[in-house]
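I'd like to ask some things about the structure below.
Every protein chain of the complex appears in place save one, which is left out.
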Amino acid sequence: MYAQMVKSEATQDDPDMLAAFQARVDAGEKIEPKDWMPAGYRKTLIRQIGQHAHSEIVGQLPEANWIARAPTLERKANLLAKVQDEAGHGLYLYCAVETLGVSRDELTEMLLDGRMKYSSIFNYPTLTWADMGAVGWLVDGAAIMNQVPLQRTSYGPYARSMVRICKEESFHQRQGFHVMMAMVKGSEAQKRMAQDALNRFWYPALMMFGPSDKDSVHSEQSMSWKIKMNTNDELRQKFVDETVPQAEYLGLTIPDEHMKWNEDTGHYDFTEPDWSEFFEVIQGNGPCNVDRIAARQKAWDDGAWVREAMVAHAEKKQSRKSAAE
Amino acid sequence: MSKEWPLWEVFIRGTHGMSHRHVGSLHAADAEHAIRNARDVYTRRNEGVSIWVVETSQIAASSPSEKGPLYDPARDKAYRHPTFFHIPEEVGKM
Partner (left out) sequence: MNHLLEFLLRQGDNALVLGQRMSEWCGHGPALEEDIALANTALDLIGQTQLWLGYAAEVEGAGRDANDLAFMRDAYDFRNLLMLEVPNADFGRTLMRQFLFDAFQVPWLQALTDSADPRVAEIAAKSVKEAMYHLDRSTSTVIALGDGTAESNGFMQRALDYLWPYAAEVFAEDATDFAMAEVGVAPLPSSLRGQWKKTLQATLQEAHLTMPEGEFAHKGGRIGVRHTEHLGHLLATMQVLPRSYPDASW
């Protein structure tokens, strides 16, 4: 998902403490910043929430690409509000990581120098206005599948930020679907854009859930700690099952000739995405990896004098105030 | 690396007269900047009419190990909760 391929860290803590910790998690108690926690739990959370936060921030870019070109004033406002929300979600999540002892500046530097990742989906380009529909419908749709259960995650600050994010995000997927509905009801060119957007975003959206993890030890550890709530395959299947009828409603064709309803399983059968492409994107070889990080780097560098000046002004103000007292 | 803006905790009181409630955190250079940022970050959906901010480092918190002594005494005072009192259905809504 927004946090793909997060390995859970092995932990070498006192077995009694570990057992007591696990009992708290099993009892549904929330773990709070000052509570004792296994070192592996802390490290895994930093990586997972950090990656989630980075995904929100980098995820602003493909949609911000179309704000200036939104075709009506209403669409412009909707899209801008949505991309602004993503900045807000990144902010909430960075704050959640900060409770684990890593600052936002440190996290930003780890994103920029490649030590931390973000979701593979944001390395794909947005080429037409229909992509604003496809991204909202498919990408936010996939994200919601993962985020709704995370509201029950064991780490208190993470769970609380997910509650806020889910509440705010309820309009995002609808906004995308609404754009898509207008496109399929529109001119021939618009219909073509809509199908093209679905063709390009379908498999990258399936990749968002990460490769199959049903036999993964890491995944098992994260699930017992309740920082991962479902397997990747469960969520992917749920996403496919919900999305296929929506595509039918739109009159669009999912680019998978093997897609069909399976009476026995009660689910759709579908083709797995090309996982070699996924690993290339994760390694930095997606269509937009370099440009995305360059854009974040530029914002960071260009903003340095502003961030610095605000602190300098606050300090001067404080010392003037103390001098006056 | 330049000095990072400190972290602030944000409390907001909504229009319905409830007390200020913790809504989240943010970074800001000082208290005034924090209030403006809180307005922009945490009241985008009309959530509040009054904002408090406090620098996170200034918050004194109870320590987790005291959780038992601090909160257990309240646990057996179920009569503080309205559902403790069973009211027969025929009485109607109360």
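Going by the order they are written in, the chains are A and B; count residues from 1 in each one.
As a working rule, contacts are C-beta pairs under 8 Å (C-beta built on N, C-alpha and C of every residue); 3 or more make two chains touch, one makes a residue touch a chain.
Every value quoted in this text rests on a predicted model; they were computed, and no experiment measured them.
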item: Shown chains that the omitted chain touches within the full complex; value: A, B
item: Residue touching the undisplayed chain, where the options are A:16, A:302 or A:325; value: A:302
item: Residue among A:69, A:115 or A:260 that touches the chain left out of view; value: A:69
item: Chain not shown, touching residues in chain B; value: 5, 26-29, 32-33, 36-37, 39-41, 44
item: Interface residues of chain A (partner: the chain not displayed); value: 57, 60-61, 64, 67-77, 80-81, 83-84, 87-88, 90-91, 94, 129, 179, 182, 185-187, 189-190, 295, 298-299, 302-314, 316-317
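We take it that only the chains that are shown with their structure count from here on.
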item: Distance from chain B to chain A - Cα centre to Cα centre, in angstrom; value: 26
item: Touching residues on chain A, where the partner in the complex is chain B; value: 32, 34-36, 84-85, 88, 91-92, 95, 98, 103-105, 109, 160-161, 164, 168, 304, 307-308, 310-311, 313-314, 317-318
item: Contact set on chain B toward chain A in their complex; value: 1-5, 7, 23-27, 29-30, 33, 41, 44-45, 61, 63-64
